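With one protein chain withheld, the remaining protein chains of the complex are depicted in position.
For chain A:
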């Protein structure tokens, strides 16, 4: 074990997982999770997020590789000895116990005295702002209240690490946003490490210190939210996080950081950041965020022409769908300001971008 491993509360090393012995659900998973970090696993459905969480919690064995908790390999430690708190997608509150009994359960199995456990349960209920609900059954609570009880139960025995598997999946949008804030707040005030699973990217972006984007059993990119959004390393991440315009082309030259690309559909020659585009002659997918497009400026760099197909008024900005090259899904967000002349549907206007805002990525 290398020195400094103690800084990482969790470490996955070349972990693979297969359920049926034929396909790998998790292909080669490596991650270091820092103490006190809020790390989110984000990915489409079926990409293996829950599987990774289950391996960490001990409910599924890893087919290959090693998982370390606090520097100790835990492949052979049964779940109840791992001391990891867990919030399940459907909360899994015990229906035959009251809220207070649910919260006292982890304390009772640890042999804590009734007085101590009562005090802790009370504090935990206060933390999630449900102090008067201890006597109720889970079925008598609303979805959001159940969710808070589930969080309190996972935290009441003071674990260093809490796993949350899409804990807000069943809630409506308003409540979800409120709960996101609450969970984030609890994380900050307690200093626990959280591994959080979601397939809602805005949830991931607002809550996390770092996000691991999952697809196809591997981590596509592991980075802070702003890095993921602004510097995606491949086309999957660019597509998955936020809105994205893509144009396909062929690399004609790579010059240091910059790549010269000829667009397939129009033959325009443009420049982009060479991130993940191979060398001369390779196919590439250019990725530009809608808010970085310069519209209506004849002198813009990397200028092309586009035709306005649809305009949607959204108050602070206008969402403009354009036909550029062979794509008619080219989105431009035009700030609603005097500097921008009113656009009309059917109008042909120049579009362009600063080279640094356009990333040449792999073909999917």
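Following the convention adopted for this analysis, a residue touches a chain if its C-beta (ideal position, glycine included) is under 8 Å from a C-beta of that chain, and two chains touch if they have at least 3 such contacts; residues count from 1.
Operating definition for what follows: contacts and distances are computed from a predicted model.
Peer 1: For the chain that's not shown, choose its UniProt protein name out of "Septum site-determining protein MinD", "ABC transporter permease", "RNA polymerase sigma-70 factor (ECF subfamily)" or "Gluconate 2-dehydrogenase alpha chain".
Peer 2: Options "Septum site-determining protein MinD", "ABC transporter permease", "RNA polymerase sigma-70 factor (ECF subfamily)" or "Gluconate 2-dehydrogenase alpha chain" narrow down to "ABC transporter permease" for the missing chain.
Peer 1: Going by the contact rule already stated, which one of A:86, A:99, A:127 or A:237 would touch the omitted chain in the full complex?
Peer 2: A:86
Peer 1: Determine which one of A:157, A:196, A:330 or A:353 touches the chain that has been left out.
Peer 2: Of all options in A:157, A:196, A:330 or A:353, contact with the hidden chain holds for A:157.
Peer 1: Hey, which chain A residues sit against the chain that's not shown?
Peer 2: Listed in rising order, the touching residues are 57-59, 78-80, 82-86, 88-90, 92-96, 105-106, 109-110, 153-154, 157, 163.
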